[in-house]
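In this view, the complex is presented without one of its protein chains, the others remaining in place.
Showing chain A:
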Amino acid sequence: MSERIVNTIEDLYQMLDAAIQLEHATIPPYLTALYSIYPETNIEAAATIRAVLVEEMLHMTLSANVLNALGRHPNLLSDGFVPAFPTYLPDGERDFQVSISCFSADTLETFLKIERPGMLQQNTQSGGPKGCVTRADHSKFNLDAIKPLKSSTYSFYSIGDFYDAIIEGIKFLEAQANECGETIFIGDPKFQVSNKYYYSGGGSVVEVTDKASAIRALELVIEQGEGLSKEIFDSEGEISHYYRFEQLKFGRYYQLGDEPGKPTGPKFDVDYDKVYPIKSNPKLADLPDNSALLKAAQDFNQNYRKFLVTINAAFSGQQNLLLGAVCGMFKLKEYASQLIRNPIPTNPQLHAGPTFEIEEGRVGSTSRSQTVTQGNHERKEAVQ
């Protein structure tokens, strides 16, 4: 059996669709945990989660740029794009689920699992594809990234392993195309989101036009997430997500020269009591009928959906919409914060939160990415 996971261009499309879904799937949990922290408390924790959150947005944009470079638009409006929480991650990591919850020790453990270093440089299980672990209960995942795997019994161990498989696939498919005098990078560069439109969130966007820029974009994702070399700090002195979260666990900053697990920098406090106690994975059904709280939760979901419509259009040629979308993001923050600060009237020990249930009234086709000509109806909706 081939060790390579991506063997056809369709495999690659599916992996990148899953990558975009994956990056997005981390946003509701990070965002909810961030806004659950009381204002002016847990300064270090809030700054850490915020820094990671904005980089996830950058990663989503970078993956979208790679997909667009291959001649396909992402489809953020396809069925199931926003997962029902709790959820497994779309790269098939099987040993934990991700929830919408307040900031807590348990939540931090989940965040560490999301960002955990990959297996590639460790021993992977013999016989399987690189970066994968074996599993028997494949059916419960039912997620996109699984499909390219020829075997139904493997999934990725970490997000980094998942991106490594994409990079390997790009190298393989591009070499194959080059042999015939062709390239897989047939997308129109006009669909690339550049720094002109991407407002200083978590680093610079890489415009993708060829193999080198695609690999640069994807390596930036890996480097910011878990680190490329398993070092705490990268070559630019930036600390990866995994070690950022570890600092919160230890209540202490890493400094240059530290060993993993042994930070020696300045100490700080993390106070899990200074947090609104959100009901984990809140649903609209948890809120009283005809209440202002229910209406606010519905309004949030509707606004979030509008936001996805806008981002989708921005990834399909209307990049200028990203500039206005920033205002929408600030509004979403206000709406989410209002929900999080409200006790649930029928169970006042627990607070409400954004439910991210946006299935109703969904538009768009059921397929993930779309060829360039199919994106038009989303674009019309966004500009209305």
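What we mean here is this: a residue touches a chain if its C-beta (ideal position, glycine included) is under 8 Å from a C-beta of that chain, and two chains touch if they have at least 3 such contacts; residues count from 1.
Here, contacts and distances are computed from a predicted model.
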Per UniProt record, name of the chain withheld from view ["Extracellular ligand-binding receptor", "Membrane bound FAD containing D-sorbitol dehydrogenase", "Quinol oxidase subunit 1" or "Sugar ABC transporter permease"]: "Membrane bound FAD containing D-sorbitol dehydrogenase"
Residue of A:N42, A:N65 or A:N342 in touch with the missing chain, whole complex considered: A:N342
Option touching the unshown chain, where A:I9, A:A296 or A:L350 are the choices: A:A296
Interface with the undisplayed chain - residues on chain A: 38-40, 199, 291-293, 295-296, 323-324, 326-330, 334, 337-339, 341-343
